[in-house]
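A single protein chain has been removed from this complex, and every other one stays in its place.
When the chains are written out, they are named A and B in that same order, and each has its own residue count from 1.
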Amino acid sequence: MKINKKLLTLVSLMLVLVLVAVGCGKTTDAPSTGDTGASTKDTVIVAQNSDAKSLDLHATNDNASSRVSKQIYETLVSQNEKMEIKEGLATSWVAIDDLTYEFKLKEGVKFHNGEELTANDVKFTLTRALESSHVAHIVDAIDAEGIEVVDNYTVRIATKEPFAPILAHLAHSAAGILNEKAVTEAGEDYGQKPVGTGPFMLDKWNTGDSIELARFADYHGTAPKIEKIVFRNIAEGTSRTIGLETGDLDIIYDVAPTDVSRIEGDDNLQLLRDDAISTTYVSFNLNKAPFNDVRVRQAINYAVNMDLIVEAVYQGVGKPAKGPLPASVWGSNQDLQPYGHDVEKAKELMKEAGLENGFKTTIWTNDNQQRMDIAEILQNQLKDIGIEVEVKVMEWGAYLDGTAAGEHDMFILGWGTVTGDPNYGLYPLFHTSAHGAAGNRSFFSNPRVDELLDKGKVTIDPSEREKYYLEAQQIIRDEAPWIFTWDREELSGLRSNVKGFVHHPAGHHALWTVYFE
Amino acid sequence: MHKYILRRLLLLIPVMIGVTFIVFTMMYFTPGDPARIMLGESAPEHEVVKLREELGLSDPYIVQFGRYVFNAVRGDIGRSYATKRPVMNEILSRFPATLKLAAAGVLVAVVLGIPTGIISATKQYSLFDNVAMVLALIGVSMPNFWQGLMLVLLFSVQLKWFPSSGFSSFKHLVLPAVTLGTSSAAIITRMTRSSMLEVIRQDYIRTARAKGQVESVVINQHALKNALIPIITVIGLQFGYLLGGAVLTESIFSIPGVGRLMVDSIKSRDFPVVQGGVLFIAITFSFVNLFVDILYAFVDPRIKSQYK
Partner (left out) sequence: MSNAKTLQKQTLEKTSQPAKKKRSPWVTVWMSLKKNKSAMFGLIIILILIFCALTADFIAPYGFDDQDLMARFQTPNSKHWFGTDNFGRDILSRVIYGSRISLQVGFIAVGISMFTGGALGAIAGYYGGKMDNVIMRFMDILLAIPGILLAISIVAALGPGLQNVMIAVGIGSIPSYARIVRASVLSIRDQEFIEAAKAVGANDFRIITKHIIPNSMAPIIVQATLGVAGAILSAAGLSFIGLGIQPPTPEWGAMLSTGRQFLRDHWHIATFPGLAIMITIFALNLLGDGLRDALDPRLKS
């Protein structure tokens, strides 16, 4: 029976190992804040739907990373929640000619590594951003040769050509200012060792699970009331809501539409909803028949019952889009007449186009749940005017390549006007020069729209600009290169003791104003 | 014995080379340009081209594979496209969660499975036995992603006993461990039962009984010890499977483990992570299996003699 003793020892050893494995991870994995929290609450726990990829502003441009980076970095100028330009690291700025702005930096601003902010850091940052394959498109109006350090606290930034929305671009979170020394020292690991001037600094990153930020003691502005921020990665909307209800979480981003009424109905919770700056659209390929005929495009717009789609796909969250720009973007034309649901009119237009018997076509989508849902419903609704639609779900990379090359009939995509300026929301999508991968995947081309967009880009006077953009949107609405689909809403859930939280339309919400009551 | 272990370890080398080759080739021919996927719809073409160059994706297949193997041999399995972190860190930071989950799953399975199996065997065809066997069969028939959802519905949503996601405390571990462990528990129950039945039928047990020993002594002292050998094998195999196969459970409960990392990386075409991850899992898996085999030989001298 010797063997059996050995055996028993082994078995118990295995069990002990298992138990140790179960037990030991606990200390390493738990965010040190714990779930229940201390008596005086100074940690805010925020949940979003994925982990940040990198906290190097130039190494990624995904939403989850930006939402964290926003607390760590600051930009030269900033945008408030109405997307108006305000002071940032620069206290004042003047346009010294058509191309050049001169910025005066705030003095005595410290980076998290103790270095002081100087104009050199600004130059270093923008030069580095221009070389980045991830964010260059945010700053590429800037002339790399035209960034000039005047003195320690003065920097001039020139664009290659007159570019009206330059300040909005500099306010984008991807244009946050980095510290040259920190970047050089960290080398390839900079994405995990971010250094900014913001109110919070990275404390600990539990990869895939959570990111912990701690208050930066030498912050140059008003000190936040909270000590710590924990960003947790919870992919499932329902799980985020449950976490909020149980009090494990204080703020959740991107509330699942199905949970809206649940949060609204709970006295311990509050729901925050505001217009966002992104829109979802269904685009035609104007290079292909029959979509080269404006009557067909309009007919389809009339044939679709967008209210029903928004209700079914988004559970009533967000709004049917009136035109190409969501309401929260400056200069968006809210006087546009929505097409509405009018099958008779649609049939009439189809008849005028000589297609009263309909036709067969394909709609592409990537494997995004809502887009697939939209495609399925469109498939059903377009049967009403005799259009037979085949839905093709594609892999994201192939999808983007195919639509850029114009191989599609129809496709569904979204666009965020991240700078809050109509140039960003219209130029890449509708200008003739942007055909294909640059953004204009409908291959829309209209001389008047081109002219208006060109003027809007260089005209400094806001009221002039607004006029151009309003007209351009009217033409785009009438020409209907898209089925104008859905404008997103920013939806967050909060515990009712959370105060001072305001949405930023771009989705990168500031957390330093948050406190508990 | 040592020779046997050495031979098995040596055999692992060509297998791992094979795994590397297959996964690399499969990823290479997977449609979808990682650069385009990463940059999304708003990036102009020249940025995509630039990123592709940076990632070395414009090189021909053979160059890419050669470079990978060359670096891997020197212990460098690259950096993630998406996060720029070394792949090794990426995997090791997720591994504790996976290990914990698998261990907890096996624990659930063993605690449920072995006693149930023993009782079932000693009371063959009793009501307990029948119910247990039906439950065990249901246990292996239930898709664990569905079971996970139902557990969440009941215990998180309705009763609010356990959290539905996350991985920071013991409480978080309960539902995923039960989800993951159920089918293993069912398998272990069945295995324990049949193994016990086999032993009980054997002569020396009859002899022991005939000698008038107390039944519990017979079962515990003699039968169980001998029946345990195949059970251990099954437990080991289960542990191996749970390590590699917890993909769905991890995704249901938002557990930051290796499985979820793999799925996310495959979806975003983060090839170095997929490559390294599969290799890592394959090695772990093979080691667990080797360990089980050695254990098996260790406890059963008849088998030991075969390993020369």
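One rule holds for everything that comes next: a contact is a pair of C-beta atoms (placed from the backbone, for glycine too) under 8 Å apart; a residue touches a chain by one contact, two chains touch by 3 or more.
Treat the numbers as computed from the prediction; the structure is a model and nothing was measured.
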**OP:** Going by the touch rule at the top, give the shown chains the omitted chain contacts.
**Re:** A, B
Original post:
Which residue from B:6, B:22, B:131 or B:217 sits in contact with the chain not drawn here?
Top reply: B:22
**OP:** Quick one: say which of A:55, A:99, A:226 or A:256 touches the chain that got left out.
**Re:** A:256
Subject >> Among B:200, B:278 or B:295, residue touching the chain not depicted >> reply: B:278
Subject >> Touch list for chain A against the chain that is not drawn >> reply: 236-238, 256, 258-259, 262, 308, 311-312, 367, 369, 372-373, 376-377, 380, 391, 393, 395
Original post:
At which residues does chain B meet the chain that is not included here?
Top reply: 11, 14-16, 18-19, 22-23, 26-27, 29-31, 137-138, 140-146, 149-150, 152-153, 157, 183-184, 186-187, 190-191, 234, 237-238, 241-245, 247-248, 251, 259, 262-263, 266-267, 274, 278, 281-282, 285-286
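Criterion: only the chains that are shown with their structure count from here on.
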Original post:
Between chain A and chain B, what is the separation of their C-alpha centroids in Å?
Top reply: 37
Subject >> chain A to chain B touching residues, read off their complex >> reply: 1, 3-4, 6-8, 10-11, 14-15, 17-19, 21-22, 24-26, 28-31, 34-35, 51, 53-54, 56, 59-61, 133-134, 136-137, 188-189, 191-192, 206-209, 232-236, 238-240, 242-243, 246, 248, 395-398, 400-401, 404, 413-416, 418, 428, 436-439
Original post:
Okay, in this complex, where on chain B does chain A touch?
Top reply: 31-45, 47-48, 50-51, 54, 79, 82-85, 89-90, 93-94, 96-97, 99-100, 103-104, 106-107, 110, 156-157, 160, 163-170, 173, 225-226, 228-229, 232, 235, 251, 253-254, 256-257, 260-261, 269, 295, 298-301
